[in-house]
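Of the protein chains in this complex, one is absent; all others appear in place.
Presenting chain A:
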Amino acid sequence: MIDYIYDGSFEGLLTAIYEAYYRKEKPEKIIAKGDIQEDLFVSYLHIETEEEKAEKVYNAIRDKISPIALKNVFYGFLSEDVDAGTFIYRYLQLGFKAGEKIDQYHTHEAVFQLHKISRRVGKEAHLMLGIIRFQKLKGELYYAVIEPQYNITALVAPHFAKRLASENWVIHDKKRNIASLYNKNQWIITEGNLQGEIVLDDEELQYQEMWQQYFKNIAIKTRINPKLQRNYLPKRYWKHLIEMKKK
(Lines give C-alpha, C1' and ligand atoms only; values in the text may rest on other atoms or scores of the structure.)
Protein backbone atom coordinates (compact mmCIF):
# COMPACT_ATOMS: atom_id res chain seq x y z
CA MET A 1 0.00 0.00 0.00
CA ILE A 2 1.23 3.43 -0.82
CA ASP A 3 -0.07 6.93 0.00
CA TYR A 4 0.87 10.01 -1.98
CA ILE A 5 1.87 13.05 0.00
CA TYR A 6 1.52 16.56 -1.44
CA ASP A 7 2.65 19.89 -0.07
CA GLY A 8 -0.84 21.09 0.91
CA SER A 9 -1.36 23.46 -2.02
CA PHE A 10 -4.03 23.03 -4.68
CA GLU A 11 -1.32 22.74 -7.34
CA GLY A 12 0.34 20.07 -5.21
CA LEU A 13 -2.86 18.07 -5.07
CA LEU A 14 -3.37 18.32 -8.82
CA THR A 15 0.23 17.23 -9.41
CA ALA A 16 -0.41 14.19 -7.20
CA ILE A 17 -3.46 13.36 -9.30
CA TYR A 18 -1.32 13.65 -12.41
CA GLU A 19 1.28 11.29 -10.96
CA ALA A 20 -1.42 8.83 -9.96
CA TYR A 21 -2.27 8.45 -13.63
CA TYR A 22 1.29 8.05 -14.90
CA ARG A 23 3.01 6.09 -12.17
CA LYS A 24 2.74 2.37 -11.84
CA GLU A 25 2.06 2.39 -8.15
CA LYS A 26 -1.41 3.78 -7.63
CA PRO A 27 -2.08 5.58 -4.36
CA GLU A 28 -4.44 4.26 -1.71
CA LYS A 29 -4.84 7.79 -0.40
CA ILE A 30 -3.68 11.26 -1.29
CA ILE A 31 -2.83 13.25 1.81
CA ALA A 32 -1.58 16.75 2.54
CA LYS A 33 1.82 16.95 4.23
CA GLY A 34 0.44 18.30 7.47
CA ASP A 35 -2.13 15.54 7.83
CA ILE A 36 0.04 12.40 7.80
CA GLN A 37 -0.44 9.97 10.64
CA GLU A 38 2.43 7.52 10.57
CA ASP A 39 1.32 4.00 9.80
CA LEU A 40 3.75 1.05 9.88
CA PHE A 41 2.10 -0.78 7.04
CA VAL A 42 1.93 2.11 4.63
CA SER A 43 4.72 3.58 2.56
CA TYR A 44 4.70 7.19 1.49
CA LEU A 45 5.62 8.82 -1.75
CA HIS A 46 6.29 12.54 -1.60
CA ILE A 47 5.11 14.31 -4.70
CA GLU A 48 7.01 17.37 -5.85
CA THR A 49 4.62 20.12 -6.99
CA GLU A 50 4.98 20.98 -10.65
CA GLU A 51 3.00 23.87 -12.07
CA GLU A 52 2.89 22.37 -15.52
CA LYS A 53 1.41 19.06 -14.46
CA ALA A 54 -1.07 20.81 -12.20
CA GLU A 55 -2.23 22.99 -15.04
CA LYS A 56 -2.74 19.98 -17.28
CA VAL A 57 -4.98 18.34 -14.73
CA TYR A 58 -6.81 21.62 -14.08
CA ASN A 59 -7.61 22.05 -17.76
CA ALA A 60 -8.50 18.41 -18.20
CA ILE A 61 -11.07 18.58 -15.39
CA ARG A 62 -12.63 21.70 -16.85
CA ASP A 63 -12.65 20.52 -20.48
CA LYS A 64 -13.11 16.77 -20.23
CA ILE A 65 -15.50 16.72 -17.28
CA SER A 66 -17.06 20.13 -16.61
CA PRO A 67 -16.54 23.52 -14.97
CA ILE A 68 -18.90 22.36 -12.25
CA ALA A 69 -16.67 19.38 -11.52
CA LEU A 70 -13.72 21.75 -11.26
CA LYS A 71 -15.67 23.84 -8.79
CA ASN A 72 -16.53 20.74 -6.74
CA VAL A 73 -12.88 19.74 -6.66
CA PHE A 74 -11.69 23.19 -5.61
CA TYR A 75 -14.35 23.57 -2.93
CA GLY A 76 -13.55 20.05 -1.70
CA PHE A 77 -9.92 21.05 -1.43
CA LEU A 78 -10.81 24.17 0.57
CA SER A 79 -12.63 22.02 3.11
CA GLU A 80 -9.16 21.03 4.42
CA ASP A 81 -10.72 17.67 5.24
CA VAL A 82 -8.06 14.99 5.88
CA ASP A 83 -9.72 12.83 3.24
CA ALA A 84 -10.32 15.60 0.72
CA GLY A 85 -7.39 14.59 -1.52
CA THR A 86 -8.50 10.97 -1.57
CA PHE A 87 -12.14 11.86 -2.23
CA ILE A 88 -11.11 14.14 -5.08
CA TYR A 89 -8.90 11.42 -6.59
CA ARG A 90 -11.74 8.87 -6.55
CA TYR A 91 -14.23 11.39 -7.87
CA LEU A 92 -11.93 12.24 -10.77
CA GLN A 93 -11.26 8.59 -11.56
CA LEU A 94 -14.95 8.20 -12.18
CA GLY A 95 -15.21 11.66 -13.73
CA PHE A 96 -12.72 11.03 -16.50
CA LYS A 97 -14.78 8.00 -17.46
CA ALA A 98 -18.27 9.43 -17.05
CA GLY A 99 -17.63 12.95 -18.32
CA GLU A 100 -19.97 15.81 -17.53
CA LYS A 101 -22.67 13.48 -16.25
CA ILE A 102 -20.57 12.70 -13.19
CA ASP A 103 -22.53 15.07 -10.97
CA GLN A 104 -25.74 13.18 -11.60
CA TYR A 105 -24.31 10.00 -10.02
CA HIS A 106 -25.67 11.13 -6.65
CA THR A 107 -25.63 7.68 -5.13
CA HIS A 108 -22.08 6.74 -6.14
CA GLU A 109 -19.87 6.74 -3.05
CA ALA A 110 -17.08 8.80 -4.64
CA VAL A 111 -19.48 11.45 -5.92
CA PHE A 112 -21.51 11.51 -2.72
CA GLN A 113 -18.42 12.01 -0.54
CA LEU A 114 -17.02 14.90 -2.55
CA HIS A 115 -20.40 16.56 -2.95
CA LYS A 116 -20.86 16.39 0.79
CA ILE A 117 -17.68 18.27 1.64
CA SER A 118 -17.85 20.72 -1.25
CA ARG A 119 -21.44 21.59 -0.34
CA ARG A 120 -20.37 22.37 3.23
CA VAL A 121 -17.72 24.76 1.94
CA GLY A 122 -20.20 26.42 -0.40
CA LYS A 123 -22.66 26.80 2.45
CA GLU A 124 -20.16 28.42 4.75
CA ALA A 125 -18.95 30.74 2.00
CA HIS A 126 -22.52 31.88 1.46
CA LEU A 127 -23.10 32.39 5.18
CA MET A 128 -19.90 34.44 5.36
CA LEU A 129 -21.15 36.81 2.66
CA GLY A 130 -23.70 37.87 5.24
CA ILE A 131 -21.86 37.71 8.55
CA ILE A 132 -18.53 39.29 7.74
CA ARG A 133 -18.43 42.54 9.71
CA PHE A 134 -16.25 45.39 8.55
CA GLN A 135 -15.01 48.01 10.96
CA LYS A 136 -14.05 51.35 9.57
CA LEU A 137 -10.48 52.23 10.49
CA LYS A 138 -8.74 55.58 10.41
CA GLY A 139 -7.60 56.23 6.87
CA GLU A 140 -10.71 55.05 5.04
CA LEU A 141 -10.05 51.34 5.37
CA TYR A 142 -12.71 48.70 6.08
CA TYR A 143 -11.31 45.79 8.06
CA ALA A 144 -12.95 42.45 8.92
CA VAL A 145 -11.70 39.53 10.98
CA ILE A 146 -13.05 36.05 10.33
CA GLU A 147 -12.34 32.55 11.64
CA PRO A 148 -14.20 30.27 9.27
CA GLN A 149 -14.21 26.50 9.52
CA TYR A 150 -13.11 26.15 5.92
CA ASN A 151 -10.69 28.16 3.85
CA ILE A 152 -13.25 30.38 2.14
CA THR A 153 -11.48 33.76 1.97
CA ALA A 154 -10.81 33.48 -1.76
CA LEU A 155 -14.44 32.54 -2.34
CA VAL A 156 -15.94 35.61 -0.71
CA ALA A 157 -13.47 38.23 -1.97
CA PRO A 158 -14.94 38.60 -5.50
CA HIS A 159 -18.37 39.38 -4.01
CA PHE A 160 -17.04 42.31 -1.99
CA ALA A 161 -14.84 43.49 -4.85
CA LYS A 162 -18.00 44.04 -6.84
CA ARG A 163 -20.15 45.33 -4.03
CA LEU A 164 -17.72 47.62 -2.25
CA ALA A 165 -15.81 48.51 -5.39
CA SER A 166 -15.04 52.07 -4.31
CA GLU A 167 -13.62 51.24 -0.87
CA ASN A 168 -10.39 49.83 0.46
CA TRP A 169 -10.98 46.70 2.46
CA VAL A 170 -9.28 43.77 4.14
CA ILE A 171 -10.76 40.43 5.09
CA HIS A 172 -8.43 38.78 7.55
CA ASP A 173 -8.68 35.05 8.29
CA LYS A 174 -7.07 34.99 11.71
CA LYS A 175 -7.18 31.23 11.97
CA ARG A 176 -5.09 30.63 8.85
CA ASN A 177 -3.18 33.89 8.90
CA ILE A 178 -4.17 34.87 5.42
CA ALA A 179 -6.01 37.93 4.19
CA SER A 180 -7.61 39.23 1.06
CA LEU A 181 -6.79 42.84 0.32
CA TYR A 182 -8.64 45.14 -2.04
CA ASN A 183 -7.47 48.56 -3.20
CA LYS A 184 -10.45 49.93 -5.18
CA ASN A 185 -9.10 48.13 -8.20
CA GLN A 186 -8.24 44.49 -7.58
CA TRP A 187 -8.00 41.96 -4.79
CA ILE A 188 -5.16 39.66 -3.80
CA ILE A 189 -4.58 37.02 -1.15
CA THR A 190 -1.61 37.49 1.14
CA GLU A 191 -0.15 35.23 3.77
CA GLY A 192 1.42 36.09 7.09
CA ASN A 193 0.60 38.57 9.80
CA LEU A 194 -0.74 41.95 8.94
CA GLN A 195 1.33 44.95 9.83
CA GLY A 196 0.03 48.04 11.50
CA GLU A 197 -2.09 48.99 14.45
CA ILE A 198 -5.86 48.94 14.36
CA VAL A 199 -7.26 52.39 15.06
CA LEU A 200 -10.99 52.84 14.64
CA ASP A 201 -12.51 55.68 12.69
CA ASP A 202 -14.14 58.36 14.86
CA GLU A 203 -17.64 57.40 13.80
CA GLU A 204 -17.15 53.64 14.03
CA LEU A 205 -18.34 53.01 17.59
CA GLN A 206 -21.40 55.14 17.02
CA TYR A 207 -22.52 52.95 14.12
CA GLN A 208 -21.72 49.79 16.06
CA GLU A 209 -23.96 51.00 18.85
CA MET A 210 -26.76 51.77 16.42
CA TRP A 211 -26.47 48.34 14.88
CA GLN A 212 -26.61 46.72 18.33
CA GLN A 213 -29.63 48.80 19.19
CA TYR A 214 -31.34 47.86 15.94
CA PHE A 215 -30.55 44.20 16.46
CA LYS A 216 -32.11 44.27 19.91
CA ASN A 217 -35.24 46.12 18.84
CA ILE A 218 -36.07 44.07 15.79
CA ALA A 219 -36.77 40.85 17.73
CA ILE A 220 -40.40 40.22 18.65
CA LYS A 221 -40.49 39.52 22.37
CA THR A 222 -43.42 37.10 22.29
CA ARG A 223 -41.59 34.96 19.74
CA ILE A 224 -38.17 34.63 21.39
CA ASN A 225 -36.60 31.39 20.17
CA PRO A 226 -32.86 31.10 20.86
CA LYS A 227 -32.68 27.55 19.55
CA LEU A 228 -33.92 28.63 16.15
CA GLN A 229 -31.45 31.50 16.18
CA ARG A 230 -28.56 29.13 16.90
CA ASN A 231 -29.69 26.71 14.19
CA TYR A 232 -29.19 29.39 11.59
CA LEU A 233 -26.27 31.10 13.22
CA PRO A 234 -24.15 28.63 15.23
CA LYS A 235 -22.41 30.08 18.26
CA ARG A 236 -18.95 29.50 16.79
CA TYR A 237 -19.57 32.50 14.51
CA TRP A 238 -20.67 34.90 17.23
CA LYS A 239 -17.19 35.97 18.28
CA HIS A 240 -16.75 38.47 15.46
CA LEU A 241 -20.33 39.70 15.23
CA ILE A 242 -20.78 43.24 16.50
CA GLU A 243 -24.40 42.56 17.45
CA MET A 244 -23.51 39.60 19.66
CA LYS A 245 -20.96 41.48 21.75
CA LYS A 246 -22.16 42.27 25.22
CA LYS A 247 -22.21 45.95 25.82
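Definition applied: contacts are C-beta pairs under 8 Å (C-beta built on N, C-alpha and C of every residue); 3 or more make two chains touch, one makes a residue touch a chain; residues count from 1.
The rule is simple: contacts and distances are computed from a predicted model.
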| item | value |
| --- | --- |
| Hidden chain of the complex, named as in its UniProt record, picked from "HEAT repeat-containing protein", "Thioredoxin reductase", "Putative DNA modification/repair radical SAM protein" or "Universal stress protein" | "Putative DNA modification/repair radical SAM protein" |
| Contact residue for the chain not shown (choose from A:Tyr4, A:Tyr75 or A:Phe134) | A:Phe134 |
| Residue touching the undisplayed chain, where the options are A:Asn59, A:Asn177 or A:Gln213 | A:Gln213 |
| Touching the absent chain when the full complex is considered, from A:Lys64, A:His126, A:Lys175 or A:Lys245 | A:His126 |
| Contacts of chain A with the absent chain, listed as residue ranges | 101, 104-107, 112, 126-127, 129-136, 142, 144, 159-160, 162-167, 203, 207, 209-211, 213-215, 217-229, 231-233, 241-243 |
